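A quick write-up on the structure given underneath.
Of the protein chains in this complex, one is absent; all others appear in place.
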Amino acid sequence: MDALPLDNQPLMSDDFAQRARELIEAGRTIDSRGWVPATSGNFSARLADGRIAITVSGRHKGRLTEADIMLVDADGRSLDGQTPSAETRLHTALYRRYPDAGAVLHPHSPGSTLLSRLRTNSVVLEQYELLKALKGINTHECRIRIPIFPNDQDIPRLANRIDHWMDEHGDIHAYIIASHGFYTWGDNVQEALRQVEALEFLFDIESRLHGAPTA
Amino acid sequence: MDALPLDNQPLMSDDFAQRARELIEAGRTIDSRGWVPATSGNFSARLADGRIAITVSGRHKGRLTEADIMLVDADGRSLDGQTPSAETRLHTALYRRYPDAGAVLHPHSPGSTLLSRLRTNSVVLEQYELLKALKGINTHECRIRIPIFPNDQDIPRLANRIDHWMDEHGDIHAYIIASHGFYTWGDNVQEALRQVEALEFLFDIESRLHGAPTA
Amino acid sequence: MDALPLDNQPLMSDDFAQRARELIEAGRTIDSRGWVPATSGNFSARLADGRIAITVSGRHKGRLTEADIMLVDADGRSLDGQTPSAETRLHTALYRRYPDAGAVLHPHSPGSTLLSRLRTNSVVLEQYELLKALKGINTHECRIRIPIFPNDQDIPRLANRIDHWMDEHGDIHAYIIASHGFYTWGDNVQEALRQVEALEFLFDIESRLHGAPTA
Partner (left out) sequence: MDALPLDNQPLMSDDFAQRARELIEAGRTIDSRGWVPATSGNFSARLADGRIAITVSGRHKGRLTEADIMLVDADGRSLDGQTPSAETRLHTALYRRYPDAGAVLHPHSPGSTLLSRLRTNSVVLEQYELLKALKGINTHECRIRIPIFPNDQDIPRLANRIDHWMDEHGDIHAYIIASHGFYTWGDNVQEALRQVEALEFLFDIESRLHGAPTA
């Protein structure tokens, strides 16, 4: 079949359907742990053609169906008339920076939320075997810094701030938004989910190790 | 079909059946988190005709069937001979005050219980992204107060006390009864459940942030 | 049908099968919370004829089948050749003392275990709405004492000690064995399970309220 120009291609494809199924399943797993309360969190996956499958705004992430996953272009513009998550710009900025990234997951988990009330600027994780679940790390003998950004309802401004920080400080595996959960990404949904599980485990341990001693 | 006078209409209806299904499903979700131990908690939904579907007294909220949901009128009087929850008056007072409220959920959760032993009068929640799960809030940059009322076996007296407090202090999104869980409400069961998930997440975080330092 | 002498009656009956199903289901619920780790805990129900259905020694309580429930007489003697739980004597002593008791449940839960390392002699629970889940209590305005007995591998001696304590101090709703979970009972399996859920909720709250402040 001749190639169709991008704007004529069929909106939904096998690629979309497969990515949607993976996001739905990841949502069930993440919700079963209590990491996407209410309608918090949002998830996306990049298709082979560069378009992005992302959760529709305001849906519960533990009970997603295919109708809750929509398509945006690389700039986050809706391709199907639905409204994507308000935080779509955070996803597209990550896909632009990381060409290999095939999925971005944003859980709103208790460990990351609690830690971000106990710390300013960043969380340091070191000497944990589970750090090896993060891309490119193959020993526990390392020390990584997860930056904490102040929450901001102005998402383009927040996206710029994060981009600027990464320009200055270099690559990271994840970031926390204060009192608002964390973002992580991977080559595909499965690898991003692996990082979600590892990071929230470590955030929980850190919050219990260095918790609040005073009432 | 001609309108029937209210007292002649069939007791059970499609509307009732649909609301009952939603309450049953909400109960399973809430119980799976451990937020309605024993036979604690109670749930209701308002029908289009003003009658209220509410859980029968003494049933386990995680294992509800349609037989565990009954009908009361706007004043909380049983319409089908069954005994509604002892706290029905707290539900009807909320429906009277909030004409848009279509559902009231009362979980008996660990976070709210624990916080009510650590605080007197109220819990303050501020700078949390999850506050946006509460009706009418669209930024984390706010500070809300959830009042804590002393528990009281005299439910009409407790209902009056709460009503009086709201007359004086204005609208709220939820209230805690000391050592007795919390109440929240929404336009429908789904929205009330969204508030339950957000609030208990925040109560849990707050109790861990400002927990008890002394044995 | 003429009455058969007790020792000639068929071992298994509809009554047994129904009680066994209830114990199996209670085990699944209790295990799903993490309250019967490994092969800890044991459960029983009294049949109409006075015999007792009780879990076989050494089985996992979250994965019971009917083959894991056996019959003992009122003195705890095996009626079917299988070996009942080593703690059967604690069950039979409770059935003897409480003629209305139809079920005894012994979870080995984290809250009760933790509290028994923090306290000596007893746990006091007061002003909790959930106390109303305990038989005969209809207001939160009360204060109950749950005794903690030292653990003992000599079960007849432990049973005697508990009996002696109750003779002296009067009726209780439950007791904790130090570092060994708790016992509670009810008119039937459902009511005993209601008490299990309420008590472990309260033990968890108490352990977090009055936890250990020093390393």
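Observations
A, B and C are the chain letters, set down in written order, and residue numbers restart from 1 in every chain.
The rule is simple: contacts are C-beta pairs under 8 Å (C-beta built on N, C-alpha and C of every residue); 3 or more make two chains touch, one makes a residue touch a chain.
Predicted model, so just to flag it, every value in this text is computed and none were measured.
Within the entire complex, contacts from the absent chain reach the displayed chains A, C.
Of the listed residues C:Thr55, C:Thr88 or C:Thr113, the one in contact with the hidden chain in the full complex is C:Thr113. Interface note: of A:Thr65, A:Thr120 or A:Thr139, the residue touching the hidden chain in the full complex is A:Thr139. By the touch rule set out above, chain C reaches the unshown chain at residues 34, 37-40, 60, 108, 110, 113-114, 117-118, 151, 153, 177-181, 207, 211-215. Taking the complete complex into account, residues 33, 118, 127-130, 133, 138-141, 194-195, 197-198, 200-201, 204-205, 208-213 of chain A touch the chain not shown.
Note that in this section only the chains that are shown with their structure count from here on.
Chain contacts here run in a simple line, from one end chain through to the other with no loop closing. We define each chain's centre as the mean of its Cα atoms; on that basis chain B and chain C are separated by 32 Å.
Taking each chain's centre as the average of its CA atoms, chain A and chain C sit 46 Å apart. In chain A, the residues that reach two or more other chains under the touch definition are 213.
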